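Dropping the structure in here first, questions after.
Removed from the display is one protein chain of the complex; every other protein chain stays in position.
So, chain A:
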């Protein structure tokens, strides 16, 4: 207690000193005057900075609208039924993206089942079976690191593993498996969130009825978690549709005039076609319009998928 008193005394002395220093009335008035000016200035700076911050936030909006406007206006006149239903051609007027769309659909036919099975299983293992073990920690750290590996590296893995080692070349299967590994972390993390959100009392009720762990997961946990899992899956698939770099690294040929018929065929997909058309605009300026039209198709697909994901998310918000 005595030390506290000392501090108090010291402070009191200080205050006295200050008072004696500013005893002069002129000085006091001057300091009050300056303070008012300072306050005004601080308020002004605050208002200005608020507006600056707002306009920098608007910058993103501005860029987005310019981007969409540019691409849509460039695609006008090129994006029609003929463009969607005819095959690739070196002549811009004749070219269509039917085969390209089939290629992208083929990719999805591989990516969707593979990522769903792998991703949901991994999430179930981490959330329901692993507990807080070393294995669980290893897998978790591994997944968060895998999520930040550049996509082009996945391309190199796909080229060495699927392309050369399993001799799948640059087929739809090789591309789809590569993309599956790329988006796996997204599905795992979102499925984990969905499983975590299932309230514990549902599991306990099921156990109390004598149900086994697997029965509980299959009949109680998964049905509740399925909308959340689906939302994550759709988002990851929309990432896979737009991904270019790994497929280019797999060595997909620049211009392919054949429509793929099975999973072992060589193929081209929407983003790859955009890439090659953009590169070739130096020779044929009209390719820029074709690229823009393909981008519109890609963006509309992504928009629809994201809308579905949001609808599922909103519809499934059950309260427990």
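Assume a residue touches a chain if its C-beta (ideal position, glycine included) is under 8 Å from a C-beta of that chain, and two chains touch if they have at least 3 such contacts; residues count from 1.
The rule is simple: contacts and distances are computed from a predicted model.
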Point to revise | Hidden chain of the complex, named as in its UniProt record, picked from "Phosphate transport system permease protein", "TlpA disulfide reductase family protein", "Heme lyase CcmF/NrfE family subunit" or "Ion-translocating oxidoreductase complex subunit A" | key: "Phosphate transport system permease protein"
Study note, to complete from the structure: Which of A:105, A:202, A:248 or A:312 touches the missing chain? It is A:248
Practice item. Quickly run down the residues of chain A that touch the omitted chain. Key: 42-43, 45-46, 49-50, 52-54, 56-57, 59-61, 63-64, 66-67, 70-71, 74, 117-118, 121-122, 124-126, 128-130, 135, 138-139, 142-143, 145-146, 148-157, 159-161, 164, 181, 184-185, 188, 209-215, 217, 238, 241-245, 248-252, 254, 271, 274-275, 278-279, 281-282, 288, 291-292, 295, 298-299, 302, 306
